[in-house]
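A single protein chain has been omitted; all remaining protein chains appear in their positions.
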Amino acid sequence: MDFLVAQFLNGLASASSLFLVASGLSIIFGVTRIVNFAHGAFYMLGAYIAYTLATTIPQPFGFWLALPLSALVVAAIGAVVEMTVLRRIYAAPELFQLLATFGITLMVEDLVVMIWGPEDLLGPRAPGLEGAIPIMGQLFPTYDLLVIAMGPLVLLGLWLLFHRTRWGVLVRAATQDRTMVAALGVNQKWLFTSVFTLGIFLAALGGALQIPREAVHHALDLQIIVEVFVIVVVGGLGNVLGAFLAAVLIAELNAFGILLFPKISLVLMFLVMAVVLVVRPWGLLGKPDAEARASIGQAIEPLRRMGPVSLAVSGLLVAALAALPLVAGPYLVIVTMELLIFALFAASLHLMMGVGGMVSFGHAAYFGLGAYGAALLVRFLGVPMELGILLGPLLALAGAILFGWFIVRLSGVYLAMLTLAFAQIVWSIIFQWYDVTGGDNGILGIWPARWASDPKVYYYIVLVLCVAGLVAIRRVIFSPFGYAVRACRDSTTRAEAIGLDRRRVQWMCFALAGAFAGVGGTLYAYLKGSVFPDVISIATSVDGLVMVLLGGIQTVAGPIVGAVAYKALSIYMTSQVEYWQLILGGLIVVLVVAFPEGIAGFWQARVAPRLRAATGRGWEARS
Amino acid sequence: MTALQVDTLCKSFGGVRAVDEVSFTLGETELLALIGPNGAGKSTCFNMLNGQIRPDVGTIRLFGRDITGTPPRAVWRLGVGRTFQITATFGSMTVMENVQVALLSHHRRLRALIPYAGALYRDEAMALLDLVGMADQAARACGTLAYGDLKRLELAVALANEPRVLLMDEPTAGMAPQERVQLMRLTADIVRDKGVSVLFTEHDMDVVFGHADRVMVLDRGRLVAEGTPSEVRANAEVQQIYLGSGALYGAEASA
Partner (left out) sequence: MMLEVRDLNAWYGRAHILFDVTLGVERGTVVALLGRNGAGKTTTFASLIGLVPSVTGAVTFDGEPIQGRPAHEIVRRGLGYVPEDRRIFTGLTVEENLMVGAQPPRPGVPHWTPEMLYELFPNLAELRKRQGGHMSGGEQQMLTIARTLMGNPSLVLLDEPSEGLAPRIVEQMAQALIEMKRQGLTLILSEQNLHFARLISDRATIIEGGRVRFAGTFADLDANPEISAQHLAV
């Protein structure tokens, strides 16, 4: 009993810290509509800077000055980021904003390693609150009581700020209708900057508060951002009180889950989120998004089948790829296989995201299920490669059918978060089900059949299957079913009014996309000869997103271009540059600011019309 | 035979009665207008008829068959076409493709994964576009159409399943005067040639009084008058709440 109380208080302390970060994220989303992926990075930065300040300013003031000072410094950095990057892309589709903040995250991750080194840093104890006090017979750290108090205090402070100041009223008004606020004489730019700065201040304060409680390290950002996303979504986007309740719920779940269900402790949070979202599609206290936003991938320019020139170029490209092993060395062949596999992965994501309008933060789940499908068949049944390649993707298909049923019940950011939840569930199962999946150690020895053991031979299997997959995806997009998918994305009202069952159509689309990703995953497993839980990690899902967005979501060729460009770049960078994330992140930010429509989209919107104008071919003439 | 029979339809939103005990019938090949001030409940009424909103109370019968609470896609399959007050079209497709999707759905071919959709039902789509005078714009991107043309496209889409009942929510809003007359003539022709029954809402009284067989007036969720155009036009209560003008001149005196 006493132990349970202590555990409960522990949970509350974590909840406070999570709430600080989540409230900031929620406020920023409410007003700017930006899903700030970099929020975790600012949290981490808050912790690092607080560590430095607390260890350089003499105690006892050092520590207590470090907390607010660090939050202020990071908030100032946040303000600069908002003014230089985000301000330029508020009009861009929300996913590009996400992409930009992801780029910032990459940069910050490398920067903290450059400045503070890769080691874990242990912060000083809080002067005056070093000890512990007995609570029901258990010693409980005094400092944690302060942390527990911070949550409700910040909640109260935010409530007063939003209801008792003009600034707060403006923020609430802008959350509902920011254009109208501007039309009443309020300078949106500064309102956005101030909101973003406040949000980052809270995140950094959350990070700074943690330094006596846990070590500071350079992976803190991803660790917290996922939990905070879950909290914000469970609470209801943009709802601060909801975020508080969800923070307590999730933190207590973590505190007790590890005691009650140690085997599925990692999954628990995501299970709860999945249940909440299925029962309450807009979170505990959230409201349906009244503002109808143009959905992702919606284009004015209709998709077109390839003209003779594009067909010829594609044919030549495939021919060149077929000839590659004759001239290239094994390294280039292996790299090309990886590019092909990821092109298929990105194209499958584009099918559901660009064509279907369903954004996925967890597409890696199906890639990973394809890989593990083959690996498990090899490990337990010893099936030959030929059969493994055929059956492996079925696991991905089954997963997509199962999860898809839930996912198509939601839309927008909530749908995206549910895909993330399911991906994390898959990852956790594979990570924790050691007896079957080998957990962290993965499954080894998934090699191609003897006749295909030469990379140059396996290359042709990959080439044939990936090209076939890409052609098939393209075919589906232009098939009647593809039109049904686009119809549901463009206008659900109209689609339902002409006899389409939106959920069913989207469910099928989701299953198809999962199956194609699974093919990629299976091929990847045989390419690497092994699988590890990494293939399902958030990083892989985000890689897919970056590829699609970089290439351009409104074109069919975009994701392929994006996959090749991004993957080639990251393979090159990881091998050549020490701080490759910094450069990659910077590149992403620059690309998003310069080309908010993506590379292929930029080509189609800006370059192609000029070419057409120059050659005198208007689109009317091509019909 | 009545095409639609609506009995004591009620719908409340947050305690406000948006539609309050509305009953009426739509006869076969009748052009019936539903008019009333904004917010009177016309759109809510429409949304219940095609299944977008489930009524709290009341029944809707389509040729005698109870369709209350049937989802829109099923209502459509039973032969009810719909155009929307705010046009709902597929912005990423061409004009022709918009109609083709409706035709593919009508012929239950939308599950097909292999054929090239753009090549299917082209002639039928063209015929429908021709009917509404949009044939020359078939290849245009839907997102670049003028508002009035979107309305005509919606009509073509609504006709794709050879409907027996058409629900048209403000069909001529945003169109030029001659276009309005043309569209309503076209609608009247369709009613006559194809035996379709039409229920429409409209703010343009020229359209209503010029084309409707019968007019119903809705105010604050209740049907307050019903009759031939001339009867409704002469109704003092309708003049008071909707057709107006007299009331406004009264304001001049008090100002």
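Residue numbering begins at 1 within each chain, and the chains themselves are lettered A and B in the order written.
Here, a contact is a pair of C-beta atoms (placed from the backbone, for glycine too) under 8 Å apart; a residue touches a chain by one contact, two chains touch by 3 or more.
All of these numbers come straight from a predicted model, not from anything done at the bench.
Trainee: Touching the left-out chain: which of B:8, B:23 or B:240?
Mentor: The missing chain is touched by B:240.
Trainee: Among B:66, B:162 or B:206, exactly one should touch the missing chain; which is it?
Mentor: The single option touching the absent chain is B:206.
Trainee: Using the definition of touch stated at the top, determine which of A:80, A:136 or A:183 touches the missing chain.
Mentor: Only one listed residue reaches the unshown chain, and that is A:183.
Trainee: Just the residue numbers, please: which parts of chain A touch the chain that's not shown?
Mentor: These residues touch the chain not displayed: 166, 169-170, 172-173, 175-177, 179-189, 300.
In this text, only the chains that are shown with their structure count from here on.
Trainee: Would you pull the chain A residues touching chain B in the complex into a rising list?
Mentor: These residues of chain A touch chain B: 297-303, 305, 475-476, 478-484, 486-487, 489-491, 493-501, 505, 508, 619-620, 623.
Trainee: Which chain B residues qualify as touching chain A in the complex?
Mentor: 50, 52, 71-74, 76-77, 82, 84, 88-94, 97, 100-102, 104-106, 109-118, 120, 138-144, 157, 160-161
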